[in-house]
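The other protein chains are all here in position, but one chain of the complex has been omitted.
The block that comes next holds chain A.
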């Protein structure tokens, strides 16, 4: 059930998905509020015991994103069914479907089937293509682009923070990574305007690949972006919420109906399947996955060398801290760091920091900050102005993305810890470590389209905005 969302989202009133959660005011619109307190009870008594005895109410993901009543309250089961059914009905209808796979989902399937992530990738390509899918891409490729944009943005913010100028600059450090929608949703709904300026404006790898596919690849493949159905395969349900944000819909001029001034609305990512849902699909189709043939990969948007080897950055949650750290060390201080970065565990294994010292002074202080409790501490430090980090890679899930709520569950007898360890190992199995800046596909994207990191074009397509969700009075009242 709602366990599938990241724990950060789950912290909210996510406990019941059939009846909307107690504070869900979207669902109560138009319904008589049934929450009058039993007279014998104190006003302190929570009202949630009286389940709404009305018909189940449908709440769209968009309603849920816009509402301040709780962190989220999505009908998970319905969502699940919808995504897979919708995906199948779209392929069956003969719509041009494009699938983009996350490396975390590949690792999850690889561990489940006891094969390598590369094999998973090739077999999934076979499976999807046999269903009629046009192309299967890799979000580590778009992630390299997102990483470059983040590096570039960080340098700008860092320089700004160093000029302690008279006008108070409105951007200051730390920079908080933006790739995790569980964290973004929490920041917008629970934390609000004081934290949002610290969040990097760069889109997540999922939305980056969405923008690339719908803006560029469709044309190159001779497909119309408004017809293409783009599906990503992700480690969490939170990515579904992300894909449904209004910020990730753009308009193009309609050529056919030039007379009408309404443009056509294009959604970057039309649907998200979780790793678990892909397993379901495999089971549904009754294929012997391990025995499935292996197809060549679509090289257009996939981190694969001519020799057929996968490559990408280290770091199973996207490698944001690591990549930006290396880049900043080199660019700002001329230090090229060889070998692995020395991340030191601070309070627990989900909070690790790395620093760069120049002449005895700490000039860069970065950290990985995963899971709700660590996130809390950082957010509080920022609020009281006592956070001395320059960059934080924030992920809502403890252990990060390999532990996403949409990943395949541990096998009977397997502990969650063991599974994570296995996933960590498999994640980089036969994957060449490569600098995003030397990714030929990304280079080409800049040359042919985005010009350079941080350009106007890049800003338009690869960056986004965050909006504090204002607490509505109804939501407040409901708290009694």
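The rule is short, and it goes like this: a residue touches a chain if its C-beta (ideal position, glycine included) is under 8 Å from a C-beta of that chain, and two chains touch if they have at least 3 such contacts; residues count from 1.
Throughout what follows, contacts and distances are computed from a predicted model.
Taking the options "non-specific serine/threonine protein kinase", "Ras-related protein Rab-3", "Mob1/phocein" or "Probable cytosolic iron-sulfur protein assembly protein CIAO1 homolog" in turn, only "Probable cytosolic iron-sulfur protein assembly protein CIAO1 homolog" matches the UniProt protein name of the chain that is not displayed. Touching the missing chain, out of A:93, A:347, A:444 or A:460, is residue A:347. Only one of the listed residues, A:82, A:116, A:355 or A:377, touches the absent chain: A:377. On the side of chain A, touch with the chain left out of the figure occurs at residues 7, 10-13, 15, 40, 42, 44-46, 48-49, 70-71, 190, 347-348, 372-373, 376-377, 380, 383, 386, 479.
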